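Here is the structure we will look at.
A single protein chain has been omitted from the complex, and every remaining protein chain is retained in its original position.
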Amino acid sequence: MKPVVVRNIKRADSNAVGTLEAVGVSTAHEALGRFGLMKPYLRPIYAGAQIAGPAVTVLAQPGDNWMIHVAVEQCQKGDVLVVGCTADNTDGMFGELLATALRARGVKGLIIDAGCRDVKALQEMDFPVWSKAVSAKGTVKATLGAVNVPVVCAGVNVDPGDAVVADDDGVVIVPKKDCVETAQKAQKRFDDEDGKRKRLAAGELGLDMYNMREGLAKAGLRYVDNPEDV
Amino acid sequence: MKPVVVRNIKRADSNAVGTLEAVGVSTAHEALGRFGLMKPYLRPIYAGAQIAGPAVTVLAQPGDNWMIHVAVEQCQKGDVLVVGCTADNTDGMFGELLATALRARGVKGLIIDAGCRDVKALQEMDFPVWSKAVSAKGTVKATLGAVNVPVVCAGVNVDPGDAVVADDDGVVIVPKKDCVETAQKAQKRFDDEDGKRKRLAAGELGLDMYNMREGLAKAGLRYVDNPEDV
Amino acid sequence: MKPVVVRNIKRADSNAVGTLEAVGVSTAHEALGRFGLMKPYLRPIYAGAQIAGPAVTVLAQPGDNWMIHVAVEQCQKGDVLVVGCTADNTDGMFGELLATALRARGVKGLIIDAGCRDVKALQEMDFPVWSKAVSAKGTVKATLGAVNVPVVCAGVNVDPGDAVVADDDGVVIVPKKDCVETAQKAQKRFDDEDGKRKRLAAGELGLDMYNMREGLAKAGLRYVDNPEDV
Amino acid sequence: MKPVVVRNIKRADSNAVGTLEAVGVSTAHEALGRFGLMKPYLRPIYAGAQIAGPAVTVLAQPGDNWMIHVAVEQCQKGDVLVVGCTADNTDGMFGELLATALRARGVKGLIIDAGCRDVKALQEMDFPVWSKAVSAKGTVKATLGAVNVPVVCAGVNVDPGDAVVADDDGVVIVPKKDCVETAQKAQKRFDDEDGKRKRLAAGELGLDMYNMREGLAKAGLRYVDNPEDV
Amino acid sequence: MKPVVVRNIKRADSNAVGTLEAVGVSTAHEALGRFGLMKPYLRPIYAGAQIAGPAVTVLAQPGDNWMIHVAVEQCQKGDVLVVGCTADNTDGMFGELLATALRARGVKGLIIDAGCRDVKALQEMDFPVWSKAVSAKGTVKATLGAVNVPVVCAGVNVDPGDAVVADDDGVVIVPKKDCVETAQKAQKRFDDEDGKRKRLAAGELGLDMYNMREGLAKAGLRYVDNPEDV
Partner (left out) sequence: MKPVVVRNIKRADSNAVGTLEAVGVSTAHEALGRFGLMKPYLRPIYAGAQIAGPAVTVLAQPGDNWMIHVAVEQCQKGDVLVVGCTADNTDGMFGELLATALRARGVKGLIIDAGCRDVKALQEMDFPVWSKAVSAKGTVKATLGAVNVPVVCAGVNVDPGDAVVADDDGVVIVPKKDCVETAQKAQKRFDDEDGKRKRLAAGELGLDMYNMREGLAKAGLRYVDNPEDV
């Protein structure tokens, strides 16, 4: 790893990002082909937030948030900060003061493969964070990492500028080059779902709506009347 | 395992189920003799729901929700769907559309030993789910399982029709044949607790109310005035 | 371990405790020198509570809450009950009735390295608990432990009378003898943060406010314009 | 749960059990239709053992091995003892003395959804155990459970007399009624594998041996020469 | 926490330590009254070692082994080094070179609530380690901790000089002041077990040897002949 900060990054298409934010994580993940989902141990510190934006990436050392301070300067309005760590860590590497600094630059939220603190204050200022843990353990500023290099965060490789989509269902990364196509597919899925929702609400069975009965019979599913008939 | 759907199941006594729903999980579990509690890794996706109902059971393959679609048709008003899995899995096997279908049939909620998604929408439609994880990872419809056969869910064997009781404290299964007796005992515990609550709120000590002092002395508990006397 | 109850304990300075409650866990932990933080697996059963008080300590056997009943009598107004366990356990060793008894004595909350139940009722009565798990599994009253002896809880040694500080960020223990000094330092940190918060909110960078640029350069951090330059 | 000991149980067919022991867990599990496998957190305390036998089942309370002592009397030559627990527990509920008692009755080994101790002595006497943990924590003999009733162990329901197959790959339960058929299928799989092993060792590709190429192409797999062609 | 090294510590009685080493962890833990056992996540890096010795304690920062280097100088022949950590950490804070230095001073082994590396070399030089993880992740030497102060390690408070007993079953801490009495009780248990072992090996049942039948009947255990009789 080279201790470096990359100043200019190409950001994901902003219209596509807007669409992905509106449809949310589950639909975006389906549209991308079920790829790029961060591990489910990453959880929002409070419920209800739904954001999307291009990633500014940080590779941090465990228990050391020096590079997050460095990264603030590289952020633009609408960005989402993504922090990976060179080793497993649950320390509270991020809190209210850093959130205040990011908010001042228009950053939408934080994804961090480590711990977070000041969660009450963060909720009050409505700055959403998806983290691995909540911990009051503060961090040092001693060892370099990097900003805007590819990082692995919660099991997914994130390139700077990739679209980050996050809500109560988790976090998905849509690679820059796939953003426009994924947003289109996602919008289509989203629109289609409304029709399905109405039919299901009216009592239609998925078995019929999706034409599953034939496939089930072919695969060998057998209906019996009573437990004794199994 | 035979890939089979059992159509007719005997459901737990509905009056007893009503009582169990009113008293909640902790009291029902005590009344049953501290048995049948699902493992505490199963958590509600939002706080505050309290339900009970006969189980319609699903044995699903990991990452495959085909059999949940099949199970919808077997559900009646007041049922609770219980999904076990043939291997550890955290994929989001259940979401808003399936909840809409279940809601249309009067199903009260879902217990799933795997992941769940669309949790914001589920809370908005007030469809409670107890799951092992929240994950946007969707699932295929490729391999058969079974419906209304005995399944193990979060460490407990569930027979179709058994009473499922679920609230913020977890999920307990009351076997069909024990439902009436358990509901009676549970109601009695519930009524008794009110008297105890009042006495304790008035400052009476549990040591006195439960007559513990003699037992403690007999077991060898010693009171000393200061740390140096230990 | 001797099965003993110590009646007289020296409690942490009450003014200092008041200050620690006001500043919260993260600030108290920093002021103490980043020491005494309980492991982050200990979580509040509901968000928003912030308390501090001298510890009454309980050493309990797994699945046995006999000693918690014994401890109630030793509690005074403003205390926080801290329960350690002789082996890993997630049973619901604490619930509404015990909370009612503690409330009657003016106890502020509970820290327990095991499970808790009746969480809905506890939230309704606003009795905060930090626990390892939520579980309806009740407990026996069969084996002795001790009250007001040193206990290890969630990785931290707690002496009776030590100050317990707990909020959404976790739980920190401030040893009695360090309370006054820690409260002073904490108050200072707390006051200083307000100034920093305003400067950061106005767009000043932490890089400048903390004078980090020189240190970063010295450590070898390099800025490049484009990914190709790495 | 009724505190009961069932004296007479029907045991799985002994020839079938012999076959299952010879083929091992992975093959038995495939032959049964990928069902009945205990969760992989259950691990052998030492490598190399491979056993099968009818289950004598124990439902134990956490931290209490009274019922294991009771179960010894119900064991016959060739049995495997299976211990489930009414709550999560890692205490060392089993050690050298109990193993000595079981060995005297010809029991082949132990499956326990809790902890085990004296692992060095157990290996020296070659008494295999599959457990969730190794722990020196001893247990009390205070609360009843049951012997030879259905128990859930590591996620699988075990009826008394079911065939238990255990080796370095884990533990699988073959229901009594499926034992003969499963053993036959397993033997066939086992015999077939030898031919495949030889062909693969000679350099034949699975792609060809299993005729996968057409299916892969149909599913849309594309071969490209270089990364740039993706 | 004060950054301090205490030079003179009182060490546990060496004869008692010798006895505890001979009887091993499970027996020592029973003799102490089932107290002081480290959590079972602490595992030996290789099987077969059995040691005991007075503790030299280290409080280390996560990912920083500076204080272990400091502690070497404080070690005497026969000591066991015990390392606690101010936050959860799995980095490889200890390896072959430190083991070589400790070996040169006659230290018997290491207990560390973090990670260890060079495990192959450590086994070849027969230097036993009980750790939470194996990890090649090296550590910095940047932040002070303390040597020979009380530390919490894997859930147990360890005072400098306390007896550490470790084998394949885990690690137990016997407080200095309890060492002689515990060693005597442990020796007695150890001697008694031999008689029991012989009787059990000869086929005597624990039910009879421990006179359990009456207690079981009194507690309500019922024997039935067949499953239908439950």
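Letters A, B, C, D and E mark the chains as written, and numbering starts fresh at 1 in each.
We take it that a residue touches a chain if its C-beta (ideal position, glycine included) is under 8 Å from a C-beta of that chain, and two chains touch if they have at least 3 such contacts.
Worth saying up front: this structure is predicted, and the values here are computed from it rather than measured.
Undergrad: Can you list the shown chains that the omitted chain is in contact with?
TA: Taken over the complete structure, the missing chain's partners among displayed chains are A, B, D, E.
Undergrad: With the full complex in mind, choose from A:Val156, A:Val171 or A:Leu200 the residue touching the hidden chain.
TA: In the full complex, the listed residue that touches the missing chain is A:Val156.
Undergrad: Among E:Asp118, E:Asp162 or E:Asp178, which one touches the chain that has been omitted from the display?
TA: Missing-chain contact among the listed residues: E:Asp118.
Undergrad: By the contact definition given up top, give the residues of chain B that touch the hidden chain.
TA: Touching the missing chain: residues 61-63, 86-91, 135, 137, 140, 142-143.
Undergrad: What residue numbers in chain D mark contact with the hidden partner chain?
TA: Contact residues on chain D toward the absent chain are 24-26, 29-30, 34, 37, 40, 43, 47-48, 50, 167-170, 172, 193, 196-197, 200-203, 205-207, 210, 212, 215-216, 219-227, 229-230.
Undergrad: Just the residue numbers, please: which parts of chain E touch the chain that's not shown?
TA: Here the touching residues of chain E are 2-9, 46, 66, 69-70, 72-73, 90, 92, 95-98, 100-101, 103-105, 115, 117-120, 123, 133-138, 141, 143-144, 148-149, 160.
By our rule, only the chains that are shown with their structure count from here on.
Undergrad: Just tell me the minimum hop count from chain B to chain E, counting one hop per pair of touching chains.
TA: 2
Undergrad: What chain is the most remote from chain D, judged by the mean position of CA atoms in each chain?
TA: Relative to chain D, the chain whose C-alpha centre sits farthest away is C.
Undergrad: Measuring between mean CA coordinates, which chain is farthest from chain A?
TA: Result for max centroid distance from chain A is chain E.
Undergrad: Name whichever of D-E and C-E has more C-beta pairs touching across its two chains.
TA: D-E is joined by more C-beta pairs in contact.
Undergrad: When chain A touches chain E, do the two copies use mostly the same residue numbers, with over half shared, or different ones?
TA: same
Undergrad: Which integer distance in Å separates the CA centroid of chain A from that of chain D?
TA: A distance of 39 Å separates the two centres.
Undergrad: Would you pick out the residues of chain B that each touch at least 2 other chains?
TA: 34, 37, 40
Undergrad: Looking only at which chains touch which, which shape fits best: line, ring, star, complete or other?
TA: other
Undergrad: Would you mind giving me the full set of chain pairs in touch?
TA: Applying the touch criterion to every chain pair yields A-B, A-C, A-E, B-C, B-D, C-D, C-E, D-E.
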